[in-house]
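The excerpt is restricted to a subset of chains, each kept in its original location.
We just call them A and B in the order they show up, numbering each chain from 1.
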Amino acid sequence: MRHLLNPLDFSVEETDALIKLAMNIADNPQKYSKCCVNKKLAVLFYEPSTRTRLSFETAMLNLGGSVIGFSSADSSSASKGESVADTIRVVSCYADIAAMRHPKEGAPLVASRFSSIPVINAGDGGHQHPTQTLTDLLTINTLKGRLSNMTVGICGDLKFGRTVHSLINALSRYTNIKFILISPPELKIPDYIRDGVLKARNIEFIESTNLDSVISKLDILYMTRVQRERFFNEEDYIRLKDTYILDSSKMKLAGDDMYILHPLPRVNEISIEIDTDHRAAYFKQVKLGMYIRMALIMTLLEVKIDD
Amino acid sequence: MRHLLNPLDFSVEETDALIKLAMNIADNPQKYSKCCVNKKLAVLFYEPSTRTRLSFETAMLNLGGSVIGFSSADSSSASKGESVADTIRVVSCYADIAAMRHPKEGAPLVASRFSSIPVINAGDGGHQHPTQTLTDLLTINTLKGRLSNMTVGICGDLKFGRTVHSLINALSRYTNIKFILISPPELKIPDYIRDGVLKARNIEFIESTNLDSVISKLDILYMTRVQRERFFNEEDYIRLKDTYILDSSKMKLAGDDMYILHPLPRVNEISIEIDTDHRAAYFKQVKLGMYIRMALIMTLLEVKIDD
């Protein structure tokens, strides 16, 4: 039995197979609409996340299965002191597969050890969010037709953003990827990624504090939230926000096939004026996230259909 | 693509078609049980409302579809600062139609502008609640066989009750409707309804403070809640409550075919002693509300079945 706890749990070959399956599903969703009849997904969300939870639920419904679970810790047995280990053992009696979101790092790992059904980590604190990374890979592959030979810009909070670290890790396994890492100095990529991943694997990368000066070189721009309250005094924030808010004037400097991704929710780091730009791919990304989850559920449940 | 944001968004002809469809569904629900297979309704309830939410969910399930969503803002992405516009764009990737309840007036309108799926206003603050109005029309038509040529009494809080204003507006489009508006002086119908609708359209109406004196003239009595804490000192409340609480002694003054409607929940304005009176139609109204929502979902999704 397989689980998905970390973005790198799947090999490159397995990831590529998953992406291929997701693209097949996207092309012909109807064909897959009975794959998981009589199967049940448990969504165990110890903290709220509408988008991720609804993505999983929709994925299972689109496969013909059904959904049980909870959307916050308040309405769970956690409030009675039940351990994650016992909860997953109970849920294993009800469901065929589980997606767990938990504020504590490692909770899905603990769950997987006591589970008799596949466990998907749907986000554990600041740690991992592997289905977001798979979504990002699928989106890039769908937009560009490849996952190699390109320059990927990542902009915003590179220090704390878990999706950023996972994406760098995942893309580093493909050939000839260059990164341009754009952030204020206070939010630079941490050493364990810079040295431990990029330098260790001889990946080409540039660090920059200025989005305008590098945007023309990018094939993909991955935007993330810079949380005002966290890191800046008000002066710094005002000084920096013009640099990192993506608007139509910045988009004029970018290539016609430079697509913008964002893990969402955005607050104001992407101006809504560019939502209609054909390069704005963040809502397309949402749809693709649902398809990759369909592919993931099928793969972990070992459900196959004839071609 | 159509939305339903206001009770008057549908013309009289469209409303009549909807009512006709709902009555067909009520007569033969089994015939419609596969209409929306593989379709998904998103219930986006930023404030709790069990009855309305369950009515929508039941409606979609009865059509063979399925449901995703949230039942309070706590368990939504709103708590992370996501805008209604972004939420509906995300939900448009998952569902085929959405029903939104929101404490802020106009939120469903905003959502409809950014949505790629039909949006139903399931209540926005004190503003509109169009599926309640459609329910009221269907109930009157089912009980009376017509929506014209009758005297409709509306009793209780006529000042703030959004369902009252919508119902007056909607019924005013039919011929020969007379209104008897029964309330304490403090809770009289506001000018924009009295002058802007009733007088402007030459609709006959009487204002009264006394239910007993007019009840015998009514074909329909629409009761609403008078909230104790809102408008009266204790003395006024005690003085008034006998006048506005419907009980069996008042029902003796009413005609045998004067049906009672109420948008629910009631607190104490209808005595439970008359729940078994054949003229008490407020629970029948609940059932009909589910049928009108089935008809509405089918209509907005442009789903048709052969007769």
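The definition used in the following text is that contacts are C-beta pairs under 8 Å (C-beta built on N, C-alpha and C of every residue); 3 or more make two chains touch, one makes a residue touch a chain.
In this text the structure is predicted, and so the values were computed from the model without any measurement.
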Considering just this structure file, the complete complex holds how many copies of the sequence, given 2 are shown?
3
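Operating definition for what follows: only the chains that are shown with their structure count from here on.
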Return the distance between the CA-based centres of chain A and chain B, expressed in whole Å.
41
So in the complex, which bits of chain B are touching chain A?
38, 40, 42, 66, 68-70, 74-77, 79-82, 85-87, 89-95
Partner chain B, residues of chain A touching it in the complex:
30, 33, 48-51, 54-55, 57-58, 61-62, 66, 71-72, 264-267, 272, 283, 286-287, 290
